[in-house]
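Worksheet for the structure shown next.
Only one protein chain is missing from this complex, and each of the others stays in its spot.
Chain naming follows the written order as A, B and C, and within any one chain the residues start at number 1.
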Amino acid sequence: MAKIKVVHYVNQFYAGIGGEEKADITPELRVGTVPAGDALNKAWGEEAEITHTIICGDSYFGENMDKASAEIMEMVKSTGADMFIAGPAFNAGRYGVACGTIATNVKNTLGIPVLTGMYVENPGADMYKTQIYIVATKDSGAGMRDAIKKMAPLALKLARGEKIEASCVEGYIPNGVRVNLFEKECGAARAVKMLIAKLNDKPFVTEFPMPDFDRVEPNPAVLDMSKATVALCTSGGSVPKGNPDRIESSSASHYGEYDITGVMSMDGDHWETAHGGYDPVYVNEDGNRCLPVDVLREMEASGRIGKLHNKFYTTVGNGTAVLSSKAFAEEYAQKMINDGVDCVIMTST
Amino acid sequence: MKLELGNIIINDIQFTNEGSKVENGVLTVNPEQIKSLVLEDSNIESCEVFIARPGESVRITPVKDVIEPRVKVEGPGGIFPGWIAKVDTVGSGRTNVLKGAAVVTTGKIVGFQEGIIDMTGPGADYTPFSKTYNLVVKMEPVEGLKQHDHEYALRIAGFKVACFLGELGRAVTPDEIETFEFDNLVESAKKYPDLPRVAYVQMLQSQGLLHDTYVYGVDAKRTLTTIINPLETMDGAIVSGNCVSSCDKNPTYVHLNNKVIRELFKAHGKTLNFVGHIITNENVYLADKERSSNWSAKLAEYLGCDGVIISQEGFGNPDTDLIMNTKKIEAKGIKTVIITDEYAGRDGKSQSLADADPSANAVVTGGNANQVIVLPPMETVYGHLHFVDTIAGGSANNIDAHGNITVEIQAITGATNETGFHNLSAR
Amino acid sequence: MVKEIERAGLPVVHICTVTPISMTVGANRIVPAIAIPHPLGNPALDLEGEKHIRRCIVETALKALETEVDDQTIFDVKY
Partner (left out) sequence: MALEFIVITNNPLVQEKFADELNVDYEDIPFRDVLCKVRDLIHKGHRLLTHPLSGSVKPHETPYKSVLVTTKPSTMDLGEVSIIENAIITADKFAEKFPNMPQSVKEDFQLIDCTLITSGIDAVLRR
């Protein structure tokens, strides 16, 4: 089999160009490797080789994300590589986000296998771990050897399209896809060990993490509601009659964005619910029962609120579903911010 | 209380036309003796007996139960109290065990029954019973026998055969003797004042036909959560009536050799003080679930536990019991580790459990039961293969032209066992 | 979803029937709704009665947005 051609992405620091003062350098494609790439090449022997390295400053990437991304994509494409590797970024936040963003882009647009590595608390890990394989590294460059030891074999497997084993076997950050494996010890022995650790306040790793129950700090209160733009969102599935965007009744693959300019009330002649998670009769009769446009219009007229935002966002979500459509909300929250929304009323069934 | 298990290591099973016996690690069986024993029950029309050894190209399906042959040689009670023996308390004296042998019963009680044991090939890795020397007892009922009576007949026949084989080991000197001692609460507290106190909370499937478990002959759905001496469990107090969705159901063999109990005994007096075994049920009625989990928490507190291990049995609604038990026990300040399995979909991307709670922060998993496996054809099939396409984890037309069967591992007996009996897991 | 909106920097109030779930999903300002099939209405009432309760709920939601909170808070509706 021919040697696998790999292109490697690193920031200014790992290219040996400089630290923060050089973080604004623009993307550059070089033939050959940087030290991290040398280590990978050494680990691969005759199997694979980094032929090109792309270098970009972290600040430049962070501040010019779309442009930088497009430039880098062209560079990757021009090399004709079989695989793309970014980092490892360890605990460097902007570098981690850059590695995750570019690797995800490469995977989605060029369709070649990608791999990166970073510390589990790197913000890039949370953003991209469900989309690409991210090897879990230590929190600083001192963990380079360990990172290469995990990345090199996983990269080969990915490049060859081989079966990827469970996260604890391959060393990637758990990505939410459950993969079976045979443990050395039976479940009972593992349970007793875990309990002893838990009883002694020693660290232990659950084999099945419960869904995310983390919290976000509350944002400050709205100071002057009479000047505020209030947006409505719902997980109750409110849609125009006939459900033109075909929002699925459960586990929907997209969310709805609808204009309510001039709409005074969610009357049953024009609106309905796409939600399959409850008896739709009442909301189909009167959509204000789910999305209170009628009273907010009154409040807009009376000056209680500054303005009702002219778009609302809708998803179908069981109130009690353990999984939530996190990505949708991330996306439309950004849209609302860009549109100058000040606060949000989210209604759920 | 002290229990000795005298293990007679079995390295092979052979048929004979003469008397059945155990000699030099070989279990020699006269199949006619087995048949006449089974056919004592007028509800059973016919019986066939086969041998399945590790590594042989053999598939057994649908598996009804797996039972370890044993005999009580010293002390009160007998094997399978409430069924074969009287209800005298077991768990003391000596019991001889034909270690490495198992009785596997098979028979079609309902059309969608599964339970696959492959003795070789990829499927063999997923079942613990590919490593035992199995005496397979295949039984057909008399015409028109109702499913409840059919299940009962097969269950009892399995116990009878296991006792018959066990009896052959009565006079044999065991290769090894394992001794287990369980002190009462006061004594163990005196002996190990500084060790954390740990109990085992075992959830027993208890919902109806092919979903039942029995304790000293009592249907577990008609019990309140209670305390049992773990030695009683090790000595046959709990038996299985439970075989559908066989990946996470406990055959009788698993109760006899409950690994949570064994591991707790291993750690007892060293890193923890094993203070008790709480058995609770998994009923259909929600008020029963509330009540039973209240009692688990209350008894764990009553035993003065610092920690417990909770094991589940089955899929779906027991997730509710599991989370209730965990939340209520954690709320008492008692630390928990739970053992479950997952139904994360064939792609591993779906929600694994039907319930969740942040207090369940220490989980051991028996793996994703939806994982798909291709089982190549075996030279011999004992049982009814043509039912494989209508079973849990199977699907219509899942046997290809070469005889490969595509199934989810939920069809394989013991694959994702939730008492931590096997070593499959997931991440 | 509420959490993602909050994380993006927008103050958000969650009007929700199943308030414990709202707590679990990490909402900080929570207003209880009427019932799952009609969170901001009640078909048992006449149109004006229904609008009145809806007004009360939305008013409570606005008050919640006008209130500083440090932790998850449920704002009860006065009808």
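One rule holds in what follows: contacts are C-beta pairs under 8 Å (C-beta built on N, C-alpha and C of every residue); 3 or more make two chains touch, one makes a residue touch a chain.
Computed from a predicted structure; not experimentally measured.
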Legend entry - Missing chain: touched chains present in the view: A, B, C
Inset, instruction - Determine which one of B:V244, B:A267, B:V337 or B:I409 touches the chain that has been left out. - result: B:V244
Inset, instruction - From the listed residues B:Q207, B:T225, B:T280 or B:N423, report the one that touches the chain absent from this view. - result: B:Q207
Legend entry - Which residue of B:G316, B:P358 or B:G403 touches the chain not shown here: B:G316
Legend entry - Chain not shown, touching residues in subunit B: 110-112, 147-148, 205, 207-211, 221, 244-245, 249, 283-289, 314-317, 319-320, 343, 345, 350-351, 354-355, 370, 389-390, 392-396, 410
Inset, instruction - In the full complex, which bits of subunit C touch the chain not displayed? Write them out. - result: 17-21, 35-37
Legend entry - Contact footprint on subunit A, counting only the chain that is left out: 250-251, 276-279, 318-322
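In the analysis below, only the chains that are shown with their structure count from here on.
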Legend entry - Distance between the centres, which are taken as Cα means, of subunit B and subunit A, whole angstrom: 42
Inset, instruction - Could you put a whole-Å number on the gap between the CA centroids of subunit B and subunit C? - result: 49
Legend entry - Inter-centroid spacing, subunit C versus subunit A (mean Cα positions, whole Å): 28
Inset, instruction - For subunit C, jot down the residues that touch at least 2 other chains. - result: none
Legend entry - subunit C-touching residues of subunit A, taken from the complex the two chains share: 213-223, 225, 230-231, 233, 235-236, 278-283, 285-286, 288-292, 294-296, 298-299, 304-305, 315, 317, 319-320, 324-326, 328-330, 333-334, 336-337, 341-349
Inset, instruction - Mind listing the subunit B positions that touch subunit A in their complex? - result: 125, 196, 198, 258-260, 262-264, 266-267, 271-272, 306-309, 311, 335-337, 339-340, 342, 344, 347-349, 351-353, 356-358, 360-368, 371, 409, 417-427
Inset, instruction - Provide the residue numbers of subunit C that touch subunit A in the complex, in ascending order. - result: 1-18, 21-22, 24-29, 33, 36-41, 43, 50-51, 54-55, 57-59, 61-62, 65-72
